[in-house]
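Before we start, here is the structure in question, set down as structure tokens.
Excerpt of the complex: some chains, original placement.
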């Protein structure tokens, strides 16, 4: 937790879909090792913002600055290469293949035989089993197609695969929405561990308790603009709910990059 | 029925064409006359299918095979294979010159083009005073050599015959609606078309229907077609068509039967003139083997009811006899 | 620092709402725009193309592909497809021609009074279509066999039946009462073309304004959802196949009237054309998407290209290449849509 340049800065991001303005000038930032909870009502623009940060959609205007450099991620692949991992709200699983394939999607383990990459099926299976077990999720068989899994089992795959891959910034869009009590608890612990590795985390959730359990800072979106940006320690669930529903607005300018505990500079 | 002497396979190229379906009946009947049972296999206009039929038929060890090739030359390998397996091969309707066979019975496509050219020249002269005017030629599928050879014969003869403008369009896949549409569009942009020449009678059906729908009187725009199918003769009777260049299908089939024994027994076939169902036909020994060519005739209003035309579907009832 | 914020997403200020609407409309109907452009180019560059008669021909020649394309669109929108339409059309035409035809293989049935041939033959054609459609529908719905393979089989056997029924022979000569459709005109426009227009109006209405049409669209979008919502998915899909068959039967009836008979290979190749028209017209092969107005434009576009080729007088060997190229060009034009939408909307 230092006051160096933030990991990711967004400056005046706007996004419109035809006549609809989903984002109307969003500015905020996140530092390495910091957990920011991004809150807001349904349709506030949270997921749209995530997609912009993850390279899935270009903003209509505004700047994305990652590690001090302005970046225009043309695709999720580019954002990923830069170190941004994402768990999407609308799950990104291929339900026509099995759990292992989904877990390693795009980063399969291989060995070369005569220059041809061959999948290392067993290794991948073992690793998947381990990760899911740590996440507290029970899945009858890893070779079963994801189409046959329950909602929570699916989300667990998606949530647990990201930690596996490291990176510098993790974007989590309502990652616990379908998870059970225990799985959610372990998910929150995982975020804590990730933070300790110096990785920045942006967590979207509708559950105040979750935000207040792990976030250093809370950013509230409302109708496509930032309606609140406060240190968790200096706010309360009630206040935040008020910001979300439009009761109050509170953007602590200049405080954005403060360490999460303590109040001084 | 008498004891059969063996099975002959007839590989017919397609059944979407009256000539071909008619030929099955004729060949089956005449071969029956001389003691052979005929099994027909439809090649559905696919070269590869016909080749696989050849492969299969070889395994069935027939007395002989009659081949009307989907494609004139692609059948070459198949013919060689069959003959190597000791199966005599008779070529029907679509002449193959690239490899030897045991007997060939054809009308000749180039010749059909020539006959058509002469008839069309006559019709134009009758109408315009001399051999001039505009002809719309509607081919069959442009990928089918049968139609291209008629075109070739037709155009080379027309070039000699006078000053006629020929506009040519293909009816894809020999499909009648396509022919009708071409005629309809062309009549708009070239209202001075004197005559339409289509390469098969079933195409004439749609063209005549278009003429009728446009309020034309029969004969106002002349129509000539080749192959002599039953609908073609009907159109002549109704006055929509002036000339049908007949392919002597019945005689072509009968000739096969006449020489079947000789072919199957490996006896020599002597060149000369033979009487095939009343038509004077010439057998020659060509590079590719014995070849009988049977003249096609021009069918007009005057002779349309002659039973010798296959389009009248009164095949001769007298049995054919094997040539001694 | 406590303020009220606005209450709903705002309109973007960059483009006036009005202009945006016009642009949206144009993009939604881009196939029509392309059709107009193409016709204009042909009119200018091809001698004698620009005359009423040519345009009427284009319309009239669109009839058969146009009508079977409606059935195809319906099945595609519902998330299935119907490959049998071409053969069903030929089968209906052949059945009618074999019954009433006076020349060739025709049976020359004469009814008293003569005009009876008109309704009777129409019913026969529709019945043929309905029967094949029912077979398709039942196999797809009850036995849940893939529509592609079911209707491919029908495509093959129905054409086979045409060959078998006719013995490969052609029929020529239909009673006058049955040729009305091909011969008569209203306001200078052939009845065939009117039929085409009528079919499009009726089915565009059904799709847009009735529960049946809406359910079709939703079934194509998410069959599970509609099933869970209590929609009788099976019945609707079956009905769609029957409709598609009947439309093909109707087209066959018109085709028999047009060719004054039938031949064994009647209509061969029209399936591909119908497919092309439907896809150019914006119907998605994945289901749940498409409007008949687009399909109509697609049909007219293909017909215009064919007519231009017929009129141009080019070496016949090149027609297919040119046709393929033009289809591609038309579709390329259509993709500008996405670019424009992304850039300006």
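Here the chain labels run A, B and C in written order, and each chain numbers its own residues starting at 1.
As a working rule, contacts are C-beta pairs under 8 Å (C-beta built on N, C-alpha and C of every residue); 3 or more make two chains touch, one makes a residue touch a chain.
As the structure is a computational prediction, the values presented were derived from the model and not from experiment.
Copy numbers of the protein chains across the entire complex in this file follow the formula A x2, B x1, C x2, with one of each shown.
In this section, only the chains that are shown with their structure count from here on.
Shared contact partners of chain B and chain C are absent; no chain touches both. Distance between Cα centroids is largest for the pairing of chain A with B.
Nearest to the overall CA centre, using the mean of each chain's CA atoms, is chain C.
Centre-to-centre spacing of chain B and chain C amounts to 36 Å, using the average Cα coordinate of each chain. In terms of their C-alpha centroids, the spacing between chain A and chain B amounts to 75 Å. With centres defined as mean CA coordinates, chain C is found 48 Å away from chain A.
In chain C, there is no position where the chain touches two or more neighbouring chains simultaneously. For chain A, the set of residues that touch two or more other chains is empty. Every residue of chain C that touches chain B in the complex is listed here, in rising order: 47-49, 51, 53-54, 57, 60-61, 64, 103-105, 163, 167-173, 179, 182-183, 190, 255, 258-261, 263-270, 306-307, 310-311, 313, 316-317, 319-320. Here chain A touches chain C in the complex through residues 16, 18-22, 24, 43, 222-225, 227, 246, 248-251, going by the rule given at the top.
Listed in rising order, the residues of chain B touching chain C in the complex are 15-18, 20-22, 139, 142, 167-170, 172-178, 180-182, 184-186, 188-189, 201-202, 205-206, 208-210, 212-213, 229-231, 234-235, 238.
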